[in-house]
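Just passing along the structure, written as structure tokens.
With one protein chain withheld, the remaining protein chains of the complex are depicted in position.
Let's turn to chain A:
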């Protein structure tokens, strides 16, 4: 199943390459997209897994997932790869030690400056 990658707001420069949302996350967090993330659904159920891709609706694909507290929630014991509809996600938690906030801030400033120029 191929989910279309999301786009970054605004237009790209002439001859510039398409930048996907995932690439943006990669650049700003400085971590590989295959690093772990945690997703808490609105029903307060936590799914940990490796982030595979995100699209423009923030639909998320996770591989190698684990449900926290499988005793209480055995509903997904046989599921290893899943697609989560963006509308039901409460938040995505990236592991703190994988997040370079300095890099993130710089990337945000750079993007803001670029948007200002246009």
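One rule holds in what follows: a contact is a pair of C-beta atoms (placed from the backbone, for glycine too) under 8 Å apart; a residue touches a chain by one contact, two chains touch by 3 or more; residues count from 1.
The definition used in the following text is that contacts and distances are computed from a predicted model.
Asks: For the chain not present in this complex, what protein name does its UniProt entry give, out of "Ubiquitin-conjugating enzyme E2 1", "Signal peptidase complex subunit 3", "U6 snRNA-associated Sm-like protein LSm8" or "Large ribosomal subunit protein uL14m"?
Replies: "U6 snRNA-associated Sm-like protein LSm8"
Asks: For the chain that got dropped from the picture, name the residues of chain A it touches.
Replies: Chain A touches the chain not shown through residues 1, 41-45, 59, 65, 72-85, 88.
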